[in-house]
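Only one structure is covered here, and it is reproduced in the block below.
The other protein chains are all here in position, but one chain of the complex has been omitted.
Chain IDs A, B and C follow the sequence of writing; residue 1 opens each chain.
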Amino acid sequence: MNLLLDLALVAWLIVLAIHVARTGDDRNAIIAFIAFGLLLGLAWTRLGAIDVALTEAAIGGGITGLLLLRAEAHLRRGRQAGSAPRKASGATSIVAALASAAIALGLGLAVLAFPSPAPTLAPPALAAIDATGLGNPVTAVLLAYRALDTLLEKVVVLLALLGVWALTPDHLWGGAPALKEANPPQPLLYLARTLPPFGVLIAVYMVWVGADAPGGTFQAGSILAAMWLLVMLAGLRPAPETRSRLLRLLLVGGPALFFAIGFLGFAVAGGFLAYPEPLAKALIVGIEAALTVAIALALGLLVAGPSSKAPAP
Amino acid sequence: MTASGSLLAATILLPLAIAALCLSSRFRARAPSLLVFAPLPALLAALLVPDGTSALFPPPLRLSLMLDRPGAILLGGAALLWSAAGAFAASYMRSDPARAGFAVWWLLTLAGSLGLFIVRDIANFYLLFTLASLAAYGLIVHEQTARAHRAGTVYVVLALLAEAFLLLAFVMLAAGHPDPNPAIRDVVATLPAAPLRDAIVTLLVLGFALKLGLVPLHVWLPLAHPAAPMPASAVLSGVVVKAGAIGLIRFLPFEAGLPFWGTLLIGAGFVTAYYAAIVGVTQTRAKTILAYSTVSQMGLLAVLLGTGLENADPGATSLVAYYAVHHTLVKGALFLAVGVLAATGGQRLRPMLLLTAVLALSLGGMPLTSGALAKLASKPMLGYGLVSHAMALAGAGSTMLMLHFTLIVARDVRDNPASIAPAGQLVPWLAVAAASLILPWSLYPAISGEPLASLIQPDALWKLLWPMLLGTLALLLVRRFERLQGAIPEGDIVVLAEAGTPAIARLAAFVERADAHLRRWPVAGLLLLALAILIGGALMLQA
Amino acid sequence: MTPLALAPVHVATPGGYLLVLALTLPVIGVLAILAFAPRRARQVALASMAAGLAVAIAILAELLRTGDALTYVVGGWQPPLGIALRADGLSAALIAMTALVISATGLFARGMQDLSPETRDGRAATTFWALLLATWSALNTVFLGEDLFNLYVALELLTFAAVPLVCLDGRAETMAAALRYLMFALLGSLLYLLGVGLIYGAFGTLDIRILSGLGDGGPALSVALALMIAGLLAKAALFPLHLWLPPAHAGAPAAASAVLSALVIKAPVFLILRLVLDVAPPEAAAFAGQLLAVLGASSILFCSVMALRQARLKLMIAYSTVAQIGYLFIVFPLASGPEGTPPWETIAWTGGTLQLVSHALAKAAMFLAAGVVAEAFGHDRIAGLGGFGRALPLSAAAFGLAGLSLMGIPPSGGFIAKCLLLTAAVINGHPWLAATILAGGLLAGGYVFRVINTALASPATPLAVQRPIPRRLEMTALALAVAAVLLGFIPLEPFGLLQIGRSGLATAVAP
Partner (left out) sequence: MSSAISDTATLFGLCGAALAGIGLFVVIAHPGLLRRLVGFNILGAGIFMVFGAVARRGAAAGLPGDPVPQAMVITGIVVAFSASALAVALLRRLFDLTGRESLEPPAAGETPRAES
């Protein structure tokens, strides 16, 4: 029964992906991709990875979808009438299809050839979790065992934001991005008024339980970002100016706290990014809280794009 | 460090130091007047340092120097010419706004070319060889004319080619050696038994022959030497080409001998000597004729080297050095003469023309001149067979070429207004001319082992005179055919090579089109996947 | 079979904390720049540079003092669960090189920004400092990382820092160049990531040191290595995957070009080296080495010709980068010494490293000099620069000296590098590689001389400087070029520093 469900899921995913490849219209492709992202979330639950499923659904499908849809709309508005979307030439397509198929085949072979029993780090991850005081092994991996990756990845996000901001025309630098829809439809306004309080609540809850149960800083951050974007899209709150001091301090605050506690480890726990055992959980949850704010802001601002209004004098 | 060692080191370091001081703009203005002093350590070293002295400098310099007899002879003659030409340059370039830059290139070339005569290890030989080659480029293009740029381009291309041949040869020579930077002598000793012997010798001969200007690798020389300012032409033709000679002296195994390669060098040498004489006699510019004469003379040098290599006669190296020093001084004096004569007119012209003619005919072997000495000294080694006769015939060719030169110079200066060249040019010229007459006499007994008296015996004189008469006759014959004058362009077969340029341009255009195609996204993307598939497939098949 | 049964392979060494500093200090500078006002950006950046330079020197000194690699286990979590950092001799050399080039570029950028005070605290200037520091952190992480996924994050950090550098000036063609760069780099990153997933699936660990001790991974390892190497090649812009490099490196501001060409593309090359040397099984390494050498040789020949054909100075230098990177790939077959000699004890290993470092210094010098030229005359068309040597003698000298190193003319680091590679080619019997090395030198001579000739020319109307250039700005390029030349004085034999920390490794190549 479960296998049938899985097969159907896989079939849908592949059909949607092929649709993205074949459809002539970008908007059509993006909508298919959003559906694909949601199904992907479902697939992740089938793979026993609730944390990933939440992240995938929120970021992979939702926010990425929004980003792409906005871009598509922008291009559509600016496009001249009659410039038809281009398609790849036939020969290129055939060769590319063959080459991609060969790669997929190789991958498939590799997947089938994985050793059995599978090597796994689940037991040691679980064995070491007591030292962190956490209950969710994924959070333990993200914020303790492989905290360096997470730390660098936070910097990656900030850097991407910096890169987006760097694309601002010089006279608009430091101003605010324009996110508001020209005529926000009523349902959007309604959602933007009602959803955010619940969203914030869910996010806070997620950070809190993320230590022990599925959920955590990314998931919470992306939900917060989604709420914020909703508010900005509906025009209930303007997007902040990118030069705003508070904004920048909040953005930097999460990673900075992470670094600070990491360096504190030198003094009290014998090494960088090491946590003193009794305080480990408290410190980690603290870091997560600060990171959640930073992530939410960064994700929202990444969707909002470079500023399009000159900074207020 | 002994005094001798310091003197040897100063040979290289003093010119480099002066060049480095030119970074200061105040010093730079005075640099040309110092050119005369830069080669003095070399001169002193050649005179004072005993043969066989060596000096080692610790890492990171890894420099080791050694003075032997051929090196000392070449070093002394070259230093003399460098010094005199330096003095000449200070006067000649007086009003050239770019003379400071000229001085820097001069000093770098000087350091490289003199250092080559005394360097002992293989890496620094290459370094100094490169220094001399590349810095000479600055001298060649100094006048910034279209001619100079064409000459410079041809020169650089072939110089870099020579570098490439030599680098590979040196690396192959040193590859089997435990010391990463061995002494040249040590690796050459192992050369005859080396597994890649013939490849190495091919590369060495190609590399040095390019420098020496052996036909058909000579094309750059008649373009480059005349393009430079007069004093620079003198040192390029007099000294810098000898880098090829010292290279062959140092790197060919004269102890063990290589008969095949000896014969090959003899053949190439004669072809060069005759070919350059014949092409040279069709030329109409004095400096170009001198350049062809240099090519021809380097051919004769190659004959001497080839003979030594064929007979496994290490003594040949001293003889080659002796012949080379004769050419250094005479050719240097002749180039300076062209400069001096151009600034001279009226009554004073006649004695100067006479002296120029004597110098020119010295290359043809005129009795009592250095040319005669050099030829007589080499007679015993060449024997009395075919080679000896061919050599005499080459003397006839040289005589023909140099008479042609004298006539051209005389024609060029016929209408000069009455004046006299400044002393700053006249004195250096006379000094080199005098040295070219005296120095070979003083060295003769040591080189040939025969008393000076043997030089004035009648049969020795006759051996020298009949080729000269033959050469004179040949010239008279040539001058009957007016059309021959200017019939062959300067650099002769370089024109053929340049005809190949469109093909190269087409190839380059093809590369450009290919690049534009490869850089298209789908193509590059597919290539990326293809690489992944190729690597993956191969690894899976292996596993 | 499970890696857990093994004793810890990484034992933290006393100086290990230096590695953490090398990795984190520049990033902290980025955070500070974001948090502070724009006008503070350059002070923060210069302070971070001083600190970073000191750390790099300390790492090198510590390595030489102890004669052993530095190791740090982050958070005390032993791999495979945690992440380790490790600096062996090669890493330390690269970290020092990075610090040197970044600091010089920083000084240059400061001087360049001083030329136009009105934009000094503007968008491009402020962003540049943050991106420069981020690049530095990313590079150090790549050179120090032992964990393949950690290296993935570092590579992405590098991409995200490098791409905006390309289009800082905001012109349309640099946008296109940046976008093309970003897309191809992403493709490369994703292929690499795919390989990481397969390796984890096969071995349950991503630690290179643990992996090097494990056996054959079957098809999964083969596919993984193929994908990772191909992906990294895309990021290294080796021919024929160089589509993005020339416009990106030529379009960026001079200081950015210098960092991109000198340092950024070295990161994927370094990772390929580690994969082939430490992860791939011997036969796979041998095959991959052959293939990489073929690509490297094609790169040298093809892109040198392209460099020769360029009308613009910066494009010429950019193509030269692709050509010079080729030399790093022909090291692979050359470094397989006689039976039993591990690669890092061969002269080719020293030669390759020296080529990497001397190219970094020389190429940075060239781009900075070209930047000065473009700034002074308002364009960089070679045909229109006749006689620039008279107006900018120091820049012309810097270009010439750097050119010596690229051509492999003594005395320079490039010469020693090419000499060692050539010797290795002769000893190991690779005549084609030897010929390629020489031909590449000749072609490089061609394009360098073209510029030198232009610099020395004296056109009828002397070239007018549109904008006076302070001497100090020119000195930076000259200093880098001189450093490239001074590298020519290291000994002509396998270099001790580069062997530190290698010998303990159970190697894949030497059985």
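Criterion: a residue touches a chain if its C-beta (ideal position, glycine included) is under 8 Å from a C-beta of that chain, and two chains touch if they have at least 3 such contacts.
Predicted model only: the values in this text are computed from it and were never measured.
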Message: Given that one chain is not shown, what are the shown chains it touches?
response: A, B, C
Field: Residue touching the undisplayed chain, where the options are C:A32, C:L187, C:I330 or C:L456
entry: C:L187
Query: Which of A:E72, A:E181 or A:E241 sits in contact with the chain that's absent?
result: A:E72
Selected residue (touches chain absent from view) among A:A118, A:A260 or A:A282: A:A118
Field: Interface residues of chain B (partner: the chain not displayed)
entry: 520-522, 525-526, 529
Field: Touch list for chain C against the chain that is not drawn
entry: 81, 149, 152-153, 156, 159-160, 163-164, 167, 172, 175-176, 178-180, 182-183, 186-187, 190, 193-194, 196-198, 200-201, 204
Those residues of chain A which, in the complete complex, touch the missing chain: 2-3, 6-7, 10, 13-14, 17-18, 20-21, 26, 29-30, 33, 36-37, 40, 43-44, 46-49, 51-52, 55-56, 59-60, 63-64, 67-68, 70-72, 74-75, 78-80, 83, 85-88, 92-93, 96-97, 99-101, 103-105, 107-108, 111-112, 114, 116-123, 125-126, 137-138, 140-142, 145-146, 149-150, 153, 156-157, 159-161, 163-164, 167, 218, 295, 299, 302-303, 305-306
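Please note the rule applied: only the chains that are shown with their structure count from here on.
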Message: Quick check for you: compute each chain's CA centroid and the global CA centroid, then name the chain with the smallest gap between them.
response: C
Query: Looking at C-alpha means, what's the farthest chain from chain B?
result: A
Query: Which whole number of Å gives the spacing of the CA centres of chain A and chain C?
result: 31
- request: Report, in whole Å, the distance between the mean C-alpha point of chain B and the mean C-alpha point of chain C.
  value: 41
- prompt: Which parts of chain C, given as residue numbers and ranges, touch two or more other chains?
  reply: 218-219, 222-223, 226-227
Query: Which residue numbers or ranges of chain B touch two or more of the other chains?
result: 525, 529, 532-533, 536-537, 540
Message: List the residues on chain C that touch chain B in their complex, please.
response: 180, 183-184, 187-188, 191, 216, 218-219, 221-223, 225-227, 229-231, 233-234, 239-243, 246, 281, 283-284, 287-288, 291, 295, 302, 305-306, 308-309, 407-411, 419, 422-423, 426-427, 434, 438-439, 441-442, 445-446, 449, 453, 456-458, 489-493
Field: Complex contacts: residues of chain A adjacent to chain C
entry: 103, 106-107, 109-111, 113-115, 118-121, 123-125, 128, 144-149, 152-153, 155-156, 158-160, 162-163, 165-170, 173, 243, 248-249, 251-252, 255-256, 259, 262, 265-266, 269-275
Statement: Per the touch rule, the chain C residues reaching chain A in their complex are 1-4, 12, 17, 20, 24, 27-28, 30-31, 34-35, 38, 72-77, 80-83, 119, 122-124, 127, 130-131, 134, 137, 141, 149-150, 153-154, 156-157, 160-161, 163-164, 167-168, 170, 175, 194, 198, 201-205, 218-220, 222-224, 226-227
